[in-house]
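Below is one structure; the comments refer to it alone.
As you look at this complex, bear in mind that one protein chain is not there, while each of the others sits in place.
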């Protein structure tokens, strides 16, 4: 049976060299398992907890790097867009445009993304029920673009904490669109460290396993060679050294789920 | 003692005539109580649950109407902005720019708003803790603009429901910025009617009273002459006929809180 | 108009002398305002976070003290019961039997309490919706005892935190039974200090004010002469020195709510 898809990369792009190194490591980890992967990186962290946190390389440099990665590795690439003005430009380079969770109800952004004809990965807002995503996807589909992915990344659970409701995956799958589980942001502790968000990296493999056990079509997982010193989301990223092992386990659960 | 401020108006602008009629009714209801008011209306509902819901009059017509209201009634006016591209234009007309709750972490929007020098009313995201708003306000303040209002409008509580945590008001007040309670959107049932959001109008007066009892500096309350037929947020708006009575009660609680 | 009722006392009974002292202070604080009060104290803390916390004086000594207080001060007294075996004995002494929140779904305890004919104050479980309390009250009412009070004390909101949903008060009032707001336990941070529960005493007056603004029939508020050294619930109790001031404010809000 065909393995699940992986969306992986650093949270924030650091440089071409850094992206190449990580992409090579991801390719190495996925190849023996036959897991198709999408390289993911953000050129702009537009909604950091605090103004003092780094924003990123910017759209020009960012898209240049993503284009180079795509050429060199032949893998699809994904980035997130925060403004209708950026959508068309990003769509010239990337295969998948991602709508951030906070922005998943912004009609203009969804329509602009849909109109590019690219695959659109929509993160479910922390404030939405899984059944609310059918209306969100319909905004994209109204443009004639049915290439939609729906992505669970945790629901608000009191203050400064998210919970992953694994019923959300089969519920969103009823739309007919593939459902991705974002194992990185689901273990975020938003605002949990004062001016930055904390995280619980130790639960990423277990929760990603659970997601495949309930039928996720893909896993989103950020990775870094040195998470503790990454410019963003360090507390929840998987060290790239551990990636092959984690993926091996995930593939085994995925195979069981698919009946073989 | 000085009364609390009221931010009131329809959810969605319908026409100049309709806005004038409502503004006159709000002026009538507030005048005997000495309650200062800001006229609020949206020219674009950019994040409706479903694509089939009405979006609004658009920025050109919308700002023209707000300017006319401001001229005729001499009251400050407020509108919400969803895109950095709209901020400067809206700021030419309105006294208060409002940042929607879903967008309260979008750094560029906060900075663009701050740079206009207008008063910025920031709705607290349904996914944020009250103490997280200090970092949000700091983004605006970094532009040198300290005219910030922080607005509670409910926190995510399970699916399709919000809860008003009244501890949030004193907690946000510790920033030194005035705290507004949005009594309309706090009783929203997001996505609760399938393709639209439901609401619980019956609790608006009680919760607004509670907000003043815990020390709110202002109340945000949408109103309409016929809420059941309003194009947006009908289930949670106060009928304009009931406004004078509701405000009389609120002012009484406000006076007690202020020690006389 | 008749003032709201106050249920007040220490969390945990310490001695006859201590109960007499506190009851005298409560009587002093309520008398000038005409606020009727019920003296509340627990003889057994049956569900402490940790085994190492103090349990209390036990039922024999506890009921003896409550009887003495009742005789000396002429006020009604309340205690909580945790076991059907204790109900009849406690009912010989107290005017109001209280069902703890964790136990509010235990049918036998509710029936045994109802059958005593005493007033039954049922705390709403942290895990229940306000509309679920109608079925809970019906269990007591099935015994022919309609002397029921329903008491809001916070709903679970993520881990180690409660939130007071003030819609719960009017919702529970639809049953026709008086609704009490427990301003002490609503600001508990359950398990929030590891082996004990934390609390947020600073929000008690504000939240009690909010409760009266939305129409509470009574306020439950634990008090102590030295909360920081109380054997239980210290972090959320009001110092008895502050009681008169707090009650003065509460009565003012109560009067407004009652239209005069």
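The first chain written gets the first letter, and so on, giving A, B and C; residue counts start at 1 in each chain.
One rule holds for everything that comes next: contacts are C-beta pairs under 8 Å (C-beta built on N, C-alpha and C of every residue); 3 or more make two chains touch, one makes a residue touch a chain.
Note that the structure is a prediction, hence the values are computed from the model and not measured.
Student: Thinking of the whole complex, not just what is shown, which of C:61, C:89 or C:105 touches the missing chain?
Tutor: C:105
Student: Out of C:64, C:83 or C:225, which is the one that touches the chain we can't see?
Tutor: C:83
Student: From the listed residues C:62, C:76 or C:125, report the one that touches the chain absent from this view.
Tutor: Checking each option in C:62, C:76 or C:125, the one touching the absent chain turns out to be C:125.
Student: What does the interface between chain B and the hidden chain look like in terms of residue numbers?
Tutor: That gives, for chain B, the contact residues 157-159, 161.
Student: Which parts of chain C face the unshown chain closely enough to count as touching?
Tutor: That gives, for chain C, the contact residues 46-51, 55, 82-85, 102-103, 105-108, 125-132, 135, 138-139, 142, 155-156, 159-160, 190-191, 195.
Student: In the whole complex, what residues of chain A lie against the chain that is missing from view?
Tutor: 155, 157, 163-167, 169-170, 187, 200, 202-203, 206-207, 209-215, 249, 252-253, 256-257
Criterion: only the chains that are shown with their structure count from here on.
Student: Mind checking the centre-to-centre distance between chain A and chain C? Centres are C-alpha means, answer in whole Å.
Tutor: For chain A versus chain C, the centre distance works out to 48 Å.
Student: With chain centres taken as the means of their Cα atoms, state the distance from chain B to chain C in Å.
Tutor: One centre to the other, that is 36 Å.
Student: So which stretches of chain C touch two or more other chains?
Tutor: In chain C, 157 touch at least two other chains.
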